[in-house]
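Of the protein chains in this complex, all but one are displayed in their positions.
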Amino acid sequence: MSDLNKLYEIILSRKTDGDPSVSYVAKLFQKGRGTIAQKVGEEATETIIAALSETAESVAQESADLLFHLCILWAECGVTPKQVMDILANREGISGLIEKENRKI
Amino acid sequence: MSDLNKLYEIILSRKTDGDPSVSYVAKLFQKGRGTIAQKVGEEATETIIAALSETAESVAQESADLLFHLCILWAECGVTPKQVMDILANREGISGLIEKENRKI
Amino acid sequence: MSDLNKLYEIILSRKTDGDPSVSYVAKLFQKGRGTIAQKVGEEATETIIAALSETAESVAQESADLLFHLCILWAECGVTPKQVMDILANREGISGLIEKENRKI
Partner (left out) sequence: MSDLNKLYEIILSRKTDGDPSVSYVAKLFQKGRGTIAQKVGEEATETIIAALSETAESVAQESADLLFHLCILWAECGVTPKQVMDILANREGISGLIEKENRKI
């Protein structure tokens, strides 16, 4: 997977077609936004703890969990990966020619 | 920006060449892992709060902040976006032919 | 201060009488529940980071910040310290005679 779009598409398909009895993602959508947000908070905490006291491999594993649940939260809220990436690109001025002028980061 | 690699490369360059007096990213690296982890926690909390009480646009903005600081944490810990994306791809079984057999998500 | 009641009373008085231009607490109430919740999340993250990478004194300092903002969140939500402490007492079975039979904690 080169970016988050593919993951997001699969998640979206589980939102509409998934069976909560077999799909973890479909079950999360069924439980609702509070539960999904809670998972994002848990995985963020695990990522922080891994960064401070575990291996780089653990940081990568927990970060994968964080991105996975973040994508579910985006799908729940009607946000797309493109929308988020466009904000990053515009904010950091790294889209094309204006890249050189970026001083913020 | 189609994925996190470009953002990560810029962050890495700030890690090695950035001037903490002008670069926000370079300053975060100077402050160290605890401060970077704290920022990830703050942005995760803001994303959760946006999801529960603000607009989708706010969720996207806070998520961009979260991804930005998560990439800084990765660079601090020696983790690459590819490493994280590979974990997601393998875990979810969405790499090529095994996609169909994936039942986990 | 032997418990959280005194702190809570002061916070409540700032909620009703405080001047946001001079009182930090009054300003937080003015900014609203999202901002107060964000502060609780930030201080919880700082407490966790202190526990994993700093001194016991830092853990105590960050915990004080966490309790302080938690009391503000309680005041914002109409929750009292007594209400929370009663839940703890009942749940853990440490109120009077049933203490001995408690096996949960």
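Note that the chains are named A, B and C in the order they appear, and that numbering of residues resets to 1 at the start of each chain.
Definition applied: a contact is a pair of C-beta atoms (placed from the backbone, for glycine too) under 8 Å apart; a residue touches a chain by one contact, two chains touch by 3 or more.
The model shown is predicted, which means the values in this text are computed figures rather than measured ones.
As for the chain not pictured, it touches chain B at residues 41, 45, 48-49, 52-53. Although one chain is not shown, part of chain C still touches it, namely residues 1-7, 10-11, 14, 22-25, 33-34, 36-37, 40-41, 44-45, 47-48, 51-52, 56, 59-61, 63-64, 66-68, 70, 73-74, 76-79, 83-89, 91-92, 94-95, 103-105. What chain A contributes to its contact with the hidden chain is residues 33-34, 37-38, 41-42, 44-46, 48-49, 53-54.
Methods note: only the chains that are shown with their structure count from here on.
In chain B, the residues that reach two or more other chains under the touch definition are 33-34, 37, 41, 44-45, 48.
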